[in-house]
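After the structure tokens below, expect a handful of questions from me.
Only a single protein chain was left out; the remaining protein chains are all shown in position.
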Amino acid sequence: MNTFGRNIRLSIFGESHGQGIGIVIDGLPGGIKLDIDRIEAEMKRRAPGRSNISTSRKEADKVEILSGFVNGMTTGTPIAGVIRNTNTISKHYDKDLMRPGHADYTAYMKYGENRDYRGGGHFSARITAPLVFAGAVAKQVLEKEGVFVGAHILKIADVADSAFDPVNVAADELLNISKKDFPVIDDEKGGLMKERILGAKNDKDSVGGIAECAIVGMPPGKGEPFFGSVESRLSAMLYSVPAVKAVMFGAGADFASMRGSEANDEFYVENGAVKTYTNNNGGINGGITNGMPVLFRAVLKPTPSIAKKQRTVDIEKMENTEIEIHGRHDPCIVHRGTVVIENAAAAAALDLLYDKF
Amino acid sequence: MNTFGRNIRLSIFGESHGQGIGIVIDGLPGGIKLDIDRIEAEMKRRAPGRSNISTSRKEADKVEILSGFVNGMTTGTPIAGVIRNTNTISKHYDKDLMRPGHADYTAYMKYGENRDYRGGGHFSARITAPLVFAGAVAKQVLEKEGVFVGAHILKIADVADSAFDPVNVAADELLNISKKDFPVIDDEKGGLMKERILGAKNDKDSVGGIAECAIVGMPPGKGEPFFGSVESRLSAMLYSVPAVKAVMFGAGADFASMRGSEANDEFYVENGAVKTYTNNNGGINGGITNGMPVLFRAVLKPTPSIAKKQRTVDIEKMENTEIEIHGRHDPCIVHRGTVVIENAAAAAALDLLYDKF
Amino acid sequence: MNTFGRNIRLSIFGESHGQGIGIVIDGLPGGIKLDIDRIEAEMKRRAPGRSNISTSRKEADKVEILSGFVNGMTTGTPIAGVIRNTNTISKHYDKDLMRPGHADYTAYMKYGENRDYRGGGHFSARITAPLVFAGAVAKQVLEKEGVFVGAHILKIADVADSAFDPVNVAADELLNISKKDFPVIDDEKGGLMKERILGAKNDKDSVGGIAECAIVGMPPGKGEPFFGSVESRLSAMLYSVPAVKAVMFGAGADFASMRGSEANDEFYVENGAVKTYTNNNGGINGGITNGMPVLFRAVLKPTPSIAKKQRTVDIEKMENTEIEIHGRHDPCIVHRGTVVIENAAAAAALDLLYDKF
Partner (left out) sequence: MNTFGRNIRLSIFGESHGQGIGIVIDGLPGGIKLDIDRIEAEMKRRAPGRSNISTSRKEADKVEILSGFVNGMTTGTPIAGVIRNTNTISKHYDKDLMRPGHADYTAYMKYGENRDYRGGGHFSARITAPLVFAGAVAKQVLEKEGVFVGAHILKIADVADSAFDPVNVAADELLNISKKDFPVIDDEKGGLMKERILGAKNDKDSVGGIAECAIVGMPPGKGEPFFGSVESRLSAMLYSVPAVKAVMFGAGADFASMRGSEANDEFYVENGAVKTYTNNNGGINGGITNGMPVLFRAVLKPTPSIAKKQRTVDIEKMENTEIEIHGRHDPCIVHRGTVVIENAAAAAALDLLYDKF
């Protein structure tokens, strides 16, 4: 199903080379002022065609809001945002050659002959543009409630950025990183990351990485036990971002080698608020926010579209063959993907914030 | 919300020290024969009180099926399974002292004064018993369709088991591991893991670990793009298992340092079927199964209940204080948690299998 | 799917002659005091075996609450209520003879050979007992918010009770009617209705009727446009009550012959509140409550179980044959059905009340 959310409901649609892509956002209250310039700036952060480390396909990614928004304010009814596809070249896509690492084969098995295979169709990372629109709207709503979401590139190939301070990460830092062209904490490391990307591009290859995301200001008591846990709902959203293959909260994989006495976040009272000295649990206990920063990391696999020759099958002939992927592709999806993750997380965070009791 | 699933619907309820815990399973067709002995055996795998590496609380975890099941066959209407709590000692639980790493504080913030705090209430790992019941039912339904689910302990503390062969892991191996008391591939490593558990217990502490799970025989084309992806739906289920803090599919975190040419799973045709030479993507492309084994790992944090003294707050007095957790606790949740993960994954896999087209 | 609700979630299960029937209620906040005596009194209103105008099957319909309720208060987690079946006689039910007007044939087509056909199985009106439990809980929660739900028998056969005053119907009147053994406004008409029931019983036949229900005190602004309209959500609930075949809001079918100038409810201001002079729209405009009493009528068909000889088919032999239905049956379902409708409406009203903005 193409819908997400309990309190806000997102419905996504579109294909990379179709008429348009978009999203319907339902459940926002009326009377919320939205700054369209900021939404456009957010769209631009994800948009392709801006540098040599991304695809050269240029798309303005201008969102037309069809409904639910009048005189700069939400009306309370569903907001539909539509983005036109304007710059498509379909000739590089062969209907019958299954690109390894892509959804070509699985789409064929699910939808059959008539799937839209051009540019990856509905499975294209391009369809994350509507998610960014939803996140850009959500971020403005969250900010009015004192909640801020931000992400940076934690790792590309072998180059690691500094990590967020799990206890003290704050709104200012998140806003600052969001303003950077290449969202890292340590710009020197950012420079090295770009080198790795260009190196891979030069080798007709691609690289993967990790995004780290923080949600600060989320009040304690949000989320629900079991299937409605904060981790369940955030990961369900994050795993809808193409290329994400691992999601880890707080200390994540490190928990495996910790002892309870190290892993537990001890509580203390300060100025009438309960806090924890450490934040290994990423701001979540028992699936519910505890008021500390919500922290997670998402691993993005290297872009599957590479120019190197690969073995594959011709699905029509059911024969083994080879493929070289030409056209315009990202040698690394992590920097644009980090923007998507930040915004996808914001959309899910708003859904959590609206949990009722 | 306490419900999970699109095609089958699970509704879970219960508290650790309440009258009973249980689950309603809706959406199974009529006429499926269920072997109750196998369900009981599965319940026993998770049940507490069986050895010195688990809690000493003894519970038979006998499931009474109230509906939807007549003469050994499903009727097609909802199956309600209820488990009585029979062995509860509530005196060790102090309503006002928030146990670090537990949901005491978040439950207080969400539900207020009247939450059931005894034994962790609804947040107790005990509530995974109904999930195992649902999984035990699901596994039998899946098997009739040629789908098998199994899990082993991949790591406890610093001791690692061998990993599943991502391409060749098969039903037999999964069934064999499920029969072991301590589900590992390499029993020698299993012995070392038990030593680590007892070592931690001796230190009034606890240890964490990783479970690895495989679903084999899942046909290609299951799952949906975006919010209905296999990863989204499996992780939403897995993160409802208390203690799970990271979920990683296929190569997981390793993708971050791979190049596309390494990460992509190249296709080939064999006997009329499309397969991949490698399985870094864990049997999932674009959120949809590709017919290869579905593989994931879940990190379980160390049990938060430890006898060591910890700093915490008295929530009634809003004062800093200390806590030593007595009562009967697991020094490690990973071995029992691996059984839960296997069964929770089976429940989610059945939901995926019933995707329609 | 066996679940209902957006803000509270109901999951129902059970068969007439199985081990037990029940419901899980999720989404109530913690700290709500529930009066168990009142819940039991409500259960008794619906319970069978109390007089010669109902079935002689005696069932205590005692609800055991397994979870979510401690020391007389809700805890905030799911409440599971279970009712045992204690008085079943299955010998009168022939698996192969399809009872006209019942779900025997459709259950066979949906679930196949292994459906539970005894006593109508999951389709028995007995499964409304859990709905009454949910409604009895909901009514207490609603009352704390100043919302009251009540229903009376508007018609049985050719005998009509007085109707509610659409503008002035109030909580007191609803509470008074709920206390009556036979819920009518005009007891004399009630006496005539009972005569009609006994007359039909004497003729080995049954009679139908209409229930009228009012929800007063519901604040304006509840419900949502389109698929979330008050009418959509109430009718979706009401049509899950067996025997209901028509649901009509406000002036209902009379709208067909009205003119706009008669049908429109004109507004006026009184003491700072907006009201309407008339209430043809049953308290709902555009799918959303307007603060006036919410009013609807539900038509209940005559009990299909009649002792008269009827033509039917033997589904095993696929042959035409005849059936006479013996056993213990209600010659009229309207008086017990009115209690069910009142409580089902209360459950749906609580879901509406929790709409967020």
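Per-chain numbering from 1; labels A, B and C assigned in written order.
Rule of thumb we're sticking to: contacts are C-beta pairs under 8 Å (C-beta built on N, C-alpha and C of every residue); 3 or more make two chains touch, one makes a residue touch a chain.
Since this is a predicted model, take the numbers as computed values, not measurements.
Participant: With the missing chain put back, one of C:4, C:148 or C:182 would touch it. Which one?
Facilitator: For the chain that is not drawn, the touching residue is C:4.
Participant: Who touches the missing chain here, A:122, A:139 or A:301?
Facilitator: Checking the options A:122, A:139 or A:301, the one contacting the hidden chain is A:122.
Participant: Of the residues in chain A, which ones touch the absent chain?
Facilitator: So the residues of chain A touching the missing chain come out as 1-3, 9, 11-15, 18-22, 24, 26-27, 29-31, 64-68, 70-71, 73-80, 82, 110-116, 121-122.
Participant: So that we can see where the missing chain sits, which residues of chain C does it touch?
Facilitator: 1-4, 6, 10, 12, 98, 100-107, 109-111, 122-123, 127, 155-158, 200, 203, 205-210, 220-229, 231-233, 235-237, 239-240, 242, 244-253, 255-269, 272, 274, 276-277, 280-282, 284-291, 299-306, 308, 310-313, 315, 318-320, 357
Participant: Suppose we count only contacts with the excluded chain; which residues of chain B make the list?
Facilitator: Within chain B, the residues touching the omitted chain are 6-7, 29-30, 76-77, 225, 354, 356-357.
By definition in this document, only the chains that are shown with their structure count from here on.
Participant: Which two chains does the highest number of contacting C-beta pairs join?
Facilitator: Per-pair contact counts point to A-B as the maximum.
Participant: Just grab the chain with the largest centre-to-centre distance to chain C, centres being mean Cα coordinates.
Facilitator: The most remote chain is A.
Participant: Just how far, in Å, is the C-alpha centre of chain B from the one of chain A?
Facilitator: About 26 Å, centre to centre.
Participant: State, to the nearest whole Å, the distance from the C-alpha centre of chain A to the C-alpha centre of chain C.
Facilitator: 46
Participant: Find the geometric centre of each of chain B and chain C from their Cα atoms only, then give the gap between the two centres in Å, rounded to an integer.
Facilitator: That gives a centre separation of 39 Å.
Participant: Please output the residue numbers of chain A that touch at least 2 other chains, ranges allowed.
Facilitator: Each of 6, 225, 357 in chain A touches at least two other chains.
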